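Read through the structure below, which is laid out as structure tokens, and then see the notes.
The complex is shown incomplete by one protein chain, all other protein chains being positioned as in the whole.
Labels run A, B and C following the written order; every chain starts at residue 1.
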Amino acid sequence: MPPLNLVEYERLAEAALDPQTFGYFAGGAGDEQTLADNIAAFGRWVLRPRMLVDVGAASPASTLLGGPISMPVLVAPTAFLRLAHPDGEGGVARAAAAAGTIYCLSTLATTTPADLARASPGGRRWFQLYCYRDRGITRSLVQQARETGFEAILLTVDMPFSGRRERDLRSGFVIPGEVEVPSFTSASSGRGSATLAEMVALLDPTLTWRDLEDLVAEAGLPVVVKGILGAEDARLAVASGAEAVAVSNHGGRQLDGVLASLDALPEVVEAVCGAVPVILDGGVRRGTDVVKALALGAQAVMVGRPIVWGLAAQGEPGVAYVLALLHEEVRLALALLGCVAPAQVSRRHVVRRADD
Amino acid sequence: MPPLNLVEYERLAEAALDPQTFGYFAGGAGDEQTLADNIAAFGRWVLRPRMLVDVGAASPASTLLGGPISMPVLVAPTAFLRLAHPDGEGGVARAAAAAGTIYCLSTLATTTPADLARASPGGRRWFQLYCYRDRGITRSLVQQARETGFEAILLTVDMPFSGRRERDLRSGFVIPGEVEVPSFTSASSGRGSATLAEMVALLDPTLTWRDLEDLVAEAGLPVVVKGILGAEDARLAVASGAEAVAVSNHGGRQLDGVLASLDALPEVVEAVCGAVPVILDGGVRRGTDVVKALALGAQAVMVGRPIVWGLAAQGEPGVAYVLALLHEEVRLALALLGCVAPAQVSRRHVVRRADD
Amino acid sequence: MPPLNLVEYERLAEAALDPQTFGYFAGGAGDEQTLADNIAAFGRWVLRPRMLVDVGAASPASTLLGGPISMPVLVAPTAFLRLAHPDGEGGVARAAAAAGTIYCLSTLATTTPADLARASPGGRRWFQLYCYRDRGITRSLVQQARETGFEAILLTVDMPFSGRRERDLRSGFVIPGEVEVPSFTSASSGRGSATLAEMVALLDPTLTWRDLEDLVAEAGLPVVVKGILGAEDARLAVASGAEAVAVSNHGGRQLDGVLASLDALPEVVEAVCGAVPVILDGGVRRGTDVVKALALGAQAVMVGRPIVWGLAAQGEPGVAYVLALLHEEVRLALALLGCVAPAQVSRRHVVRRADD
Partner (left out) sequence: MPPLNLVEYERLAEAALDPQTFGYFAGGAGDEQTLADNIAAFGRWVLRPRMLVDVGAASPASTLLGGPISMPVLVAPTAFLRLAHPDGEGGVARAAAAAGTIYCLSTLATTTPADLARASPGGRRWFQLYCYRDRGITRSLVQQARETGFEAILLTVDMPFSGRRERDLRSGFVIPGEVEVPSFTSASSGRGSATLAEMVALLDPTLTWRDLEDLVAEAGLPVVVKGILGAEDARLAVASGAEAVAVSNHGGRQLDGVLASLDALPEVVEAVCGAVPVILDGGVRRGTDVVKALALGAQAVMVGRPIVWGLAAQGEPGVAYVLALLHEEVRLALALLGCVAPAQVSRRHVVRRADD
């Protein structure tokens, strides 16, 4: 029987991967409180559906940054996908394209932007950017992305240093030397195996909003800022030229104990005040999670780990199935909420859960 | 020893039924959060009793839609009761009649309204209505109910599509072809086994409040609207001619993550403002649950699964015993609350539970 | 090693008693939510101690109804103590007298007030009253108590009917015919074994505040009203002549789902407004529980089950030890709170616990 939901895919992936690799993708920083809280946060809101709306034609189709998406769900950037399955980034990108949504390629992908574009020429693609201390590499990555059809630069701002991921320290997880990570290879001189922290050490921890302004000026593509958890930074991102912001705590993998993504969403939405779309990243596992995020003001959400679980379990077809499950869950949630389209979901459709 | 309470009946039913069928009746949608929350919601309120009231003659007898009921507890509509026990809908209806309360027959019953009326001629009966895409079937069902002594039409408005019930998907639950579901047989052409989703696909997902107005105009019976979870819809129901509204989330079987029924009750009561009675459906397992709902403004409650458990465990006598247990629990709760009758229970008799 | 605290005594008692009898004393009504909540309520408050107060001579000695008590802890009335241990009511009364506090004899004791007075002539004693339908018995009990040195009548007002105690129904618990319950014997004609519900059926469920006024007028002793859970009833008790009120839900044995005693205390204290002392009954297991109740406005607390556990485990010496443990715990709690005496404990010494 095919998996019934995204959580079942996590179990399949755990069975398919070696424990080190599963731990790398599944784990978070420190005590993994934020990792758990990202998911728990959705349980703190309940839906408030409307009845007797004609929902025969309800559809999750939406738009983002001027283009269509089949549902308000993007594929989050994730590093090292070839560790999960040989289909790697290309397989995920093709599944996302086939599903009609946006794929985000990580700077720490096991492929270059150009190769990914060749592997998955169709579909909408964004390029996730980490800034190396060596700015030449960064400039080259942006240029390559722009020239091979990526539609936006997704700048991740929450990793000046790597979070302390104790699962990886405990398991001795390293990215094996035989798994190519092109941007890292460019930044280091001749590499073997490396830990994530060793890779992150090549990134620039001195970035400021000024650097964002420069990127906006030079990228030639819209810039989306990922990793915002508060109103001040949301306003700074907009003022610096970001065309969208993604509320995110890096899946609980950077600073343990920060706000759950969903808990940070309302203040960011209020601060941004409609100037740019807000994307929610972190903890989405159900179609009802998606509509809760919409009700709290998100234009769309990103899913990360569930995509990895689909890839690990069944390669590209697993990713396709995960996206199909989500599409159907979002469609049904919209219809049962009394909404024909994502744009109809409003703050009135959700209420704070009564405390136990 | 006979069961001491309704929860013990659930255990008996689980032993009596095959796992698929038990899962069908017991389960909810998605992660079953709403299923659990319907029950947990009662724990979020505590009773505030009054002392030294003469309660020697305390009684749960009440009235609803102009007629008497022995207690403010109705038998909720439930589909496919013959799957639980050969006594089926007729057995439940007779037990309800004998107990002095109202029985609600489901559109998806394993009997027709006319046959049910023959099987249980006495007692008060309501007919629960789903609207098929083929409106002729719907009109015929309403006419049959009206002509065979049903006192009201209970229109369920929360099922434009079937909720995603993963227990059933996992177990492969189908309604066997040999179990007759007359309304479905009329709506489909020659059937074998069918899933609930296949049955629901014949229902009309495009209904609007205008259709309710039409039903009110044409039914020739009072119309009660079941499935309301918010103030706006409660007001629309009253404005459209409903003579009562039932706060319900379909037992947690439609959209997982919505408000617990009891949590939605206060805003519906406030919105309706006394214009029509409000009925609470979902999570009632104890006499104290009943008086909590009364205190929050309900005129009566519905019980669904506990009736199924009584039926599954012991047939019609089991249902009678469940209703007798509830009657005694409600009587005792009223008396210990310092109330002689349901109408004396007021908002002052309940307070929000102090948080842990 | 002697037990270190009252909870350890419960384990000893469970080992010493047959399961039916232990279940009778330990159990509550319905789902036993109130039974548990009485204890949990203390955890919802935390203490706010003061430092550098000279507490070298801190002492729990206090007063109540014009007389001294060695600590603000009374022995609650409990029925059928001879079921717990042959030392019975007399043993408990002697231990309470030796400890310097008040013993409350139950109407459903296994001894008469006169015999108890002979068994424990010293110490302060109150007589707990249930009103039988046969008012002659009630009058006779009050007269007997008055004439044998009881200082007050403690009228329990929360038992017009017996709560539904499912542990007893499950275990088939009855009070054996050979255990004499003198008041019940007077009220019934020739008895054998009887359930508690059968005994309670002889009590008068039609009592009103008018009957309290009559009792106050006729008793010739101060009347304390036990079983108050709200402001209205507290005011009525004072207006009817009660000289103290005891906030109580009958140890969670009557209506399950009511307010925890401690949660009801603040509103009763506010309503009574200093006119009479307020006693807290329910859930006290620690010296810190006692000072929390004092901080919320109680003049004293009652302990019931812990006394039974001491009695069951070790007879009269066990009760003495339980009271000694509590005395030392209260003394230490006062001292570490920066208070020299119970009267120094104020509302500033306690705060609502921060939510998890």
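What we mean here is this: a contact is a pair of C-beta atoms (placed from the backbone, for glycine too) under 8 Å apart; a residue touches a chain by one contact, two chains touch by 3 or more.
Since the model is a prediction, treat every value here as computed from it, not as a measurement.
The undisplayed chain touches these shown chains across the complete complex, A, C.
Across A:G27, A:G88, A:P113 or A:G163, the single residue that touches the chain missing here is A:G163. In the complete complex, the residue from A:I69, A:L154, A:A194 or A:L212 that touches the missing chain is A:L212.
Summary of contacts with the chain left out: across C:R48, C:R133 or C:R170, the touching residue is C:R48. Note on the undisplayed chain: of the listed residues A:G227, A:G297 or A:G315, the one touching it is A:G227.
One chain is missing from the display, and on chain A it is touched by residues 30-31, 33-34, 37, 40-41, 43-44, 157-158, 160-161, 163-164, 166, 169-170, 204-209, 211-212, 227-230, 232-233, 236, 254-260, 263-264, 355-356.
Remark: the residues of chain C touching the chain excluded from display are 1, 4-5, 42-43, 46-56, 286, 288, 292, 329, 332-333, 335-337, 351, 354-356.
Basically, only the chains that are shown with their structure count from here on.
When the CA atoms of chain A are superposed on chain B, the rotation angle comes to 90 degrees, reported as a multiple of 5.
Here the CA centre of chain A is 42 Å from the CA centre of chain B. Chain A and chain C have Cα centroids separated by 60 Å.
Annotation for chain A: residues touching 2 or more other chains are 355.
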